[in-house]
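A single protein chain has been omitted; all remaining protein chains appear in their positions.
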Amino acid sequence: MRYWSFEAGFGYDNLVLREGDSPTPGPREVLVGMRAASLNFRDLVVLRGQHGRAVQPPLIPLSDGVGEVLAVGAAVTGFAAGDRVSPVFFQNWEGGAPPRDLEIGRLGGPLDGVLATDRVFPASGLVHVPSHLSDAEAATLPCAGLTAWSALFGEAPMRVGETLLILGTGGVALMALQLAKSAGIRTIVTTSSAEKAARVSAMGADLVIDRSVTEDWAKAARAASDGGVDRVLELGGAATLPHSIKATRVGGQIILVGNVTGNTAELFLPAILTRQMTLRSVTVGSKQGFEALNRALAAHEIHPVVGQTVAFDDAPEAFRALEAQATFGNICVQIGD
Amino acid sequence: MRYWSFEAGFGYDNLVLREGDSPTPGPREVLVGMRAASLNFRDLVVLRGQHGRAVQPPLIPLSDGVGEVLAVGAAVTGFAAGDRVSPVFFQNWEGGAPPRDLEIGRLGGPLDGVLATDRVFPASGLVHVPSHLSDAEAATLPCAGLTAWSALFGEAPMRVGETLLILGTGGVALMALQLAKSAGIRTIVTTSSAEKAARVSAMGADLVIDRSVTEDWAKAARAASDGGVDRVLELGGAATLPHSIKATRVGGQIILVGNVTGNTAELFLPAILTRQMTLRSVTVGSKQGFEALNRALAAHEIHPVVGQTVAFDDAPEAFRALEAQATFGNICVQIGD
Amino acid sequence: MRYWSFEAGFGYDNLVLREGDSPTPGPREVLVGMRAASLNFRDLVVLRGQHGRAVQPPLIPLSDGVGEVLAVGAAVTGFAAGDRVSPVFFQNWEGGAPPRDLEIGRLGGPLDGVLATDRVFPASGLVHVPSHLSDAEAATLPCAGLTAWSALFGEAPMRVGETLLILGTGGVALMALQLAKSAGIRTIVTTSSAEKAARVSAMGADLVIDRSVTEDWAKAARAASDGGVDRVLELGGAATLPHSIKATRVGGQIILVGNVTGNTAELFLPAILTRQMTLRSVTVGSKQGFEALNRALAAHEIHPVVGQTVAFDDAPEAFRALEAQATFGNICVQIGD
Partner (left out) sequence: MRYWSFEAGFGYDNLVLREGDSPTPGPREVLVGMRAASLNFRDLVVLRGQHGRAVQPPLIPLSDGVGEVLAVGAAVTGFAAGDRVSPVFFQNWEGGAPPRDLEIGRLGGPLDGVLATDRVFPASGLVHVPSHLSDAEAATLPCAGLTAWSALFGEAPMRVGETLLILGTGGVALMALQLAKSAGIRTIVTTSSAEKAARVSAMGADLVIDRSVTEDWAKAARAASDGGVDRVLELGGAATLPHSIKATRVGGQIILVGNVTGNTAELFLPAILTRQMTLRSVTVGSKQGFEALNRALAAHEIHPVVGQTVAFDDAPEAFRALEAQATFGNICVQIGD
């Protein structure tokens, strides 16, 4: 097998391509031949060595991928050679409430990730993947896809006719837009350019707010929804949170997912207290959520947006492309032939 | 004002058209000029005097209707003359859990219903109605429309990609089909004839099972869904319930709404015990549900199916048409000019 | 009737005792002879004229009170003369989700409050009160009591065996402690003095942390609960929120109720993102919650803590006592004889 690994430390210089023996699955394990991987913002945090003490080299990066079952252990049921599968982001969260030791089960750090030709996973950490998806499309699901699902339909599912405000046009945002549309949820999307605005309009957003034109996007979103939106997919962080609160109705929810604009937000308490808001953080989701996402994608033949695909041997280029923030859609790595 | 009333007793012979003074709204009340009404199966039960001791003549029948605000009391906020409104089926259930004295708040028995030119309601018992609907369409919402909404999106909302089995093609069934479709829910509908099958197919049902052809519809529904449907809209009753159970997946829900095929069902307990099923009865729903329904209808410009409209002076004909069960869609009464 | 009212403006100077005619209830209304009232921190905000534009003089202050039904309107069911009742804090929130115009229904501003000998309320805005309570005790329920209930058992009820961290020993905090104890929930309470610590220990708190001794109370709370507490009753605000987050387990909830230590909190997003926390704001609660609270109080004969009672004619003294923050327990006003 071949795999990319942070060896002596983090950063591009320490990300090296290695070869080794292919692992053998134990009685409850599955050997997967990886076919594609996909990058998330978190993978940059890992690359930069900023993920905290729990994530240490040596480490195979990337949580999101898809592959084909090559072999199964003796006690495995439900999977057979040839099945196309994805590993679950949290290998220790099947459903219900997140376990207290959630962080130790994360692929791509602290657990080895999917940027490898061969990987062994416990059978309990795999799901089947919808057949209408390409490998690159399927590779985007474990983190970006599931995060969007959990934000909309995890705890407290949105209902048809409600309004969702989506901040930005990253991988989670685009998947949320597609899912919301399939579920009859009204969508308002903020973007930073006319070009991106045109893209998300074409994808069916009910209202697109170009922040380069409409500075007070929160006011615009509130005006376009009866007393405020029902939910915000808060992918911004420190700079956007106060505005997201302003855009939300009494009793509404703000789903905290990202913090790309900064870690420390100022929270004006009276604004959320008098309006009975809930700020709920969503970190990816459970295996059951992944399976539900897959059923929805299959039912509506939704294709995640793949913006760029890089060859396995050029994997570092995928990290650089993500840093450049110029790609509309997910950035993937083709692993198989 | 003019109104139909069961006077000396129930039955067609006792349903008479009367005239009287138009009522004056109190400080927290609203005078509504009714424009249309719609019939439900329950209205036949009332007509037949089978609704139990709590429902007694004299009684203005029918729970479902729409009208225009003619005057408001001094303490009323939120409504003004000219607004188009519908009364809420349960005048005493705003949201949350149903109150313990739920039954006393029901329009069309024990409370006077809407088959009248003028009616006064407390402001708390009214909602605004979507503007894209005709009067007859809007008249179908308070009971039939809201029942469908509550079954799908009340407690425990369905999620995009799940599968719903709908029994039959009555008013609740058709609205459930339309709502499910707008929400990305897969639908399986059972019907009794090829003609109705063609109608619901045209409305977008994903699978239609003609019971006159496919006797074991439960098996067919189960085969068409991964291990059983997620939810059944159980509009049949005694004759269909055992089959509905068979069609449902582990952990699935059967929503009990009607009992047109009989009151006493045989319930084979091991079938629901080993499969962790929930049988949940839904009786219409709350005012908050009605408002949520209206938002969904407006967002997707859904038009309830009106099969037949009868003039106010011919209102008994509407009851007879419902008894005949030959109309596809709701049977309405035009009240205004 | 006699009543206290902010007349020309807010502040002690404008709070005057007046006399007027007793009001007459409309058809759906109830005349209540008030017997006692109770003060909350919010009433100080109103006194100081800091509640925002919606709250304007003239205004009868105070939301929390209890009284006796003197007369009922013609259409009223469920209440009769002689019943002991409390008005609901939000006169427009019966149950379920809060309405979008929630703020207009608040007693004690913008609606007239209970610091009066006679008040008329719509029947829908009243509840019966447990008989084991004194008038002063019952008067504390509408805001302080219900807030504690909603925080623990509203949306997402706590379960026996879970751990609750309560910040401080105000009226909401003490009621939460009593309710938690009756429900088998482990409690950790922070206080500012050894004396208060002794009081809450005597009331049954499982662990009391005296902040004057243990500076890092969040660490202590976390150490005393398996990986963090399940829920925090966050009554502090800006100064305490970051610590509350630190004390909470993966997937835990922080209930935002107050902001006595400041309005603008710094929110370190990674702390809540990686631990999947929910920050849920609770503003009092609905009428259904009030009824559920009352059932729990009655079942366990819980008596809210009344720290001080002031005569009706001396009502301004109650505001001053609250400002002094020296009373352990609620500050009440005796209205009847």
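Letters A, B and C mark the chains as written, and numbering starts fresh at 1 in each.
By definition in this document, contacts are C-beta pairs under 8 Å (C-beta built on N, C-alpha and C of every residue); 3 or more make two chains touch, one makes a residue touch a chain.
Everything numeric here is computed off the predicted structure, so don't read it as measured data.
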item: Candidate in contact with the missing chain, chosen from B:L39, B:V88, B:L107 or B:M277; value: B:M277
item: Residue among B:S38, B:T140, B:N259 or B:N330 touching the omitted chain; value: B:N259
item: Selected residue (touches chain absent from view) among C:S182, C:T214 or C:T264; value: C:S182
item: Interface with the unshown chain - residue positions in subunit B; value: 97-103, 226-228, 237-238, 241, 249-251, 256-259, 262-270, 272-283
item: Residue ranges of subunit C at the interface with the undisplayed chain; value: 153, 157, 159-162, 179, 182-184, 186, 226, 292-293, 295-300
item: Subunit A residues touching the omitted chain (full complex); value: 26-29, 73, 75, 77-78, 94-97, 101, 104, 122, 124, 286, 288
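The rule we apply is simple: only the chains that are shown with their structure count from here on.
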item: Which two chains share the largest set of C-beta contact pairs; value: A-C
item: Between subunit C and subunit A, distance of the C-alpha-averaged centres to the nearest whole Å; value: 41
item: Subunit C: positions in contact with at least two other chains; value: 97, 101
